[in-house]
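Here the complex is missing one protein chain, while the rest keep their positions.
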Amino acid sequence: MRKKGYRYFVIIVILFVGVHLVQVQIDYRKKLENLESALLLMPGQMAGSLVLGGFKGLAADLLWLQMETLWHSGQHYKILPLLEAIAWLQPSYILVWTIGGWHMAYNIYAAVKTEEEKQYWYDQGIKFLKKGISYPFNANKYDIYFELGWTYYHKGKDYPNAVKYFEKATKYPHPDYVDDVLAHAYEKNGEIEKAIKQWEFVRDNYTAFFDIATRMINDLKTKGKATP
Amino acid sequence: MKKMWLIGLNTFRESMRKKTLYIILIFALIVIGASKLFSFLTAEEELKMIKDVSFSAIEFFGALMAIFGSLYAISTEIERRTIYTLLTKPIRRSDFVLGKFFGVSMIVLINFILMTVFFIGLLFFKKSPPDLQVFKTLLLIFFELMLISGITLALGTFTSDAFNIICSFFLYIVGHLTSYGKELVERTENIIVRGLTDMLYTLVPNYENFNIRDKIVVGLNVSWGYVGWTILYGILYLCIALYIALYFFEKREI
Partner (left out) sequence: MAIIETRDLTKHYFLGKKKTVIGLEKVNLQVNQGEIFGILGPNGSGKTTCLKLLLGILFPTAGEAYIMGKNPHDINMKQHVGFLPENPYYYDYLTGPELLRFYASLFSLETQTTNARIEQLLELVELHNAKKLHLRHYSKGMLERIGLAASLINDPEILILDEPTTGLDPIGCRDTRNLLLQLKQQGKTILLSSHFLSEVERVCDRIAIFHRGNLLALGTLDGLNKQYQATNLEDLFVKTISSFDNQEAAKTGDVT
């Protein structure tokens, strides 16, 4: 009996060595595919992750619902900490960043009275969006770049920065209108040559934009100005 | 081999007649309730939340079923003394243990399939047919549930029911957290601490490996390579659990 127990033990140790080797492989792949828990990127907040265990997604959803309720009841100034918390729970949830940025730079911006405050919330929105991009798994998607570019372009009239982020957005798989706004941004930024080139690209690639692109190119070449 | 099946089928049949599957109704209510709750959101937000809730509920109810199913599989046989009638038949003790595992696996599987079908139906209803990533998530959840059953069954061969329940739930929680702990400890330079945690990291079943749902719901992709290695992990660890179960049950006096 004792001899047999020894044999069991050896086999279990061997199996555990196997388990260990597989775990090493899994850990390696987690790094490779950005599957590590994003919470680890923020040291000091470990306690929260301990409490939530495997159900972070649900926690994020609850906060999101709360945020929507607050928003619809006009308590916009209360949603900021909620956005921060959701972003911390699920930083790979793109919508948190884009909607959060939009809330700050547009909705709260519109709700506050003084110029000072408006400037503050515009900056906050930009900061929030940039933080979203700082996560590697968000950095290879067009969404936040586009939102950032749009905020610069439309709200801030900061065309150099708008061009910079629209250009980045077009590097990743994106819908057709991204190319369209990039062309507008080039023009506003005074880069007429680039704008024409971009419109030509739009004209040749997206049938839906054919008419407008043709008109824009014509206007740019004749009047040097196309965007109203 | 055949007798293992017979015992498994008997376990399964009894459980079906006990109507354990009514737990599915709770699942359905939660998911339907959640989808009603989310309906004021945009479609994209709503879908993400429905997936979150459904995956979490499938995992949670599956884990409950796996733990309690495995717990009662052996302990009721002992309590009701039916085990005497089985072990005095021409079957091996290993047939009994593995048969019980298969029986519980079948219960967990049926439970899992019903929840999954409901969930997928809901996705179609919301005009968003599931993609491959959704199936990868479900596949890993299922293997996690198998591993949970195996571990509870193994604990049941040498501990009391109360201790087993506490242990199983404890492992479930810790198994989801060890990867965080490891990250923390990797910064220390104390060799003994490092060695101990490395060992613990290997010994405790790493359930967090199977958790890709938080990534899938927000649109990240997970490769088949990752899924494959994780399934291999599950199978290897399950072998260990069943092997331990066999070892202790072979010697057990009832």
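Each chain carries a letter (A and B) given by its place in the written order, and its residues are counted from 1.
The criterion applied here is as follows: a contact is a pair of C-beta atoms (placed from the backbone, for glycine too) under 8 Å apart; a residue touches a chain by one contact, two chains touch by 3 or more.
Since the structure is predicted, the reported quantities are computational estimates derived from the model, not experimental observations.
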Contact list for the unshown chain, restricted to visible chains: B
Among B:36, B:81, B:127 or B:187, the residue in touch with the chain that has been omitted: B:81
Touch residues of chain B, complete complex, unshown partner: 2-3, 6-7, 10, 13-14, 17-18, 80-82, 84-92, 251, 253-254
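FYI, only the chains that are shown with their structure count from here on.
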Chain B - residues contacting chain A, complex: 37-38, 40-41, 44-45, 48-49, 52-53, 55-56, 59-60, 173, 176-177, 179-180, 183-184, 201-203, 206-209, 211-215, 217-223, 225-226, 229-230, 232-233, 236-237, 239-240, 243-244, 247, 251
Chain A - residues contacting chain B, complex: 1, 5, 8, 11-12, 15-16, 18-20, 22-23, 25-27, 29-30, 33-37, 39-40, 46, 49-50, 53-58, 60-61, 64-65, 68, 90, 92-95, 137
